[in-house]
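A short write-up of the structure that comes next.
The complex appears here without one of its protein chains, the remainder shown in place.
Then we have subunit A:
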């Protein structure tokens, strides 16, 4: 008789992401954070004067602010040991052939060039602190869509109107005073993408930016600024990964999204940072009248994560939907969720999340729904489900609601539990082995979120959520 297979839900298979390249960076600032370092980064980036001043003010704010007194501990993150700027030994190119071999190999292993050829309208690839590749399809560019590096656009390399657009939008939604790591970002940000979709333009296939952090002990602080103008639509995909080192790495990126009147933006993220990463990322969207924001978020990597994309439904009849999944395995403390603020009338939001904790992993769902006094006839729904796969793990839900108008309709539900014995019994009564039944249930639990992820990301998703369904759970 064949040996019975053990049922065991594997951790995410990280072998694809854990390869490292030899460090051949051209320049890096000293570790730590000082005014001199900020000045040096500003020089390196050839910042306009307003940005140089902005960085220094952000540093002042950073020095005044306290680290959060809620959420996972970040005591082991020592900013004195973090290098905030690492320039790889290359320049940005619009041709993969011009990207240095080792960096190109990295992105090829991650499947980025292939994905671009098959199903993306444009790709940006950042390696450590700089973009090494940026390209957009001709037919998309011909529609007037700008998809470029943020720094070039800020310096007016793609037109003065975009430089002005950046000046009026940069860190206006997420201000340096928001929290300590937003201030840090404001001081040392580097790299990232700028997207402008003109009025009425619908970008049919997605744009994608991929962020890779190779240098040990470094931080990545890319800034993504997307403006989708009136009646336009866009799907933007963001991916990130890093090899694992024994020293802490830090990611404190910032994403600011402006969705115009009757415009639509879907922002999909697969986050698979290595398990030495502190992922303290800030994402925020502001939606004008009739606009639609859709977030799809998968959090699989990082040692510690603080990630709560926020949506401000400013315009009447605007709406948002957040779909997220978090998988916390051994050594991970992932604090994820979403925030929404309803300001406009007849606005609606729906937050739907799933989380899985195993092997001592800690998963926390944290959310806030705020409905202001003016947001008459607004609706909000929050649903979070958590699955515990063993007794070493931990799963918490902390959803907050603050409602300031009687003309609101708010519903919330949350469930925490393990795999139901009844469901297993039902499947077994249909001739399925216990092990397979448990495996199917776990797979099904994750499925309704993963199906929202873009097909173009299927390859990466398959590598990420290797929920090995053979063997037993718990």
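Keep in mind that, in the parts below, a residue touches a chain if its C-beta (ideal position, glycine included) is under 8 Å from a C-beta of that chain, and two chains touch if they have at least 3 such contacts; residues count from 1.
Definition applied: contacts and distances are computed from a predicted model.
UniProt records the chain missing from this view under the protein name "SufD family Fe-S cluster assembly protein", selected from "ABC transporter permease", "Chemotaxis protein CheX", "Anti-sigma factor antagonist" or "SufD family Fe-S cluster assembly protein". From the options A:141, A:410 or A:423, the residue with contact to the chain not on display is A:410.
Considering the full assembly, A:390 is the residue among A:230, A:390, A:434 or A:447 that touches the omitted chain.
Looking at subunit A, the residues touching the absent chain are 69-71, 366, 368, 373, 386, 388-391, 393-418, 474.
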